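The complex appears here without one of its protein chains, the remainder shown in place.
On to subunit A.
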Amino acid sequence: MCLAIPARVVEILPGQRAVVDLGGVRKEVSIDLVADAQVDDYVIIHVGYAIGKIDPEEAQRTLALFAELSEAQNSPQPLSVMGEVL
């Protein structure tokens, strides 16, 4: 029951509420805990409340690290610096 999922904000409603899109399903949630949420932001929804925002740059950085790791596997030289990135 601790699981929460990322959803895109599609509409801000009055009273600190918003409509979010969860993979095609729309749902009304509270944005009382992430008051600065804007349309098109990705937020983490848990029990009907947005509890945090996803930072797209950080997400990209983590994915880039995974991509680097794959390339390193295919190249003859191990990239020893990767451990220090995160």
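The working rule: contacts are C-beta pairs under 8 Å (C-beta built on N, C-alpha and C of every residue); 3 or more make two chains touch, one makes a residue touch a chain; residues count from 1.
Operating definition for what follows: contacts and distances are computed from a predicted model.
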Name of the absent chain as recorded in UniProt (options "Hydrogenase maturation factor", "Na+/H+ antiporter subunit C", "Peptidoglycan glycosyltransferase" or "ABC transporter permease"): "Hydrogenase maturation factor"
Missing-chain contacts mapped onto subunit A: 1-6, 8, 22-23, 30, 32-35, 42, 44, 46-49, 51-56, 58-59, 61-63, 65-67, 69-70, 73, 83, 86
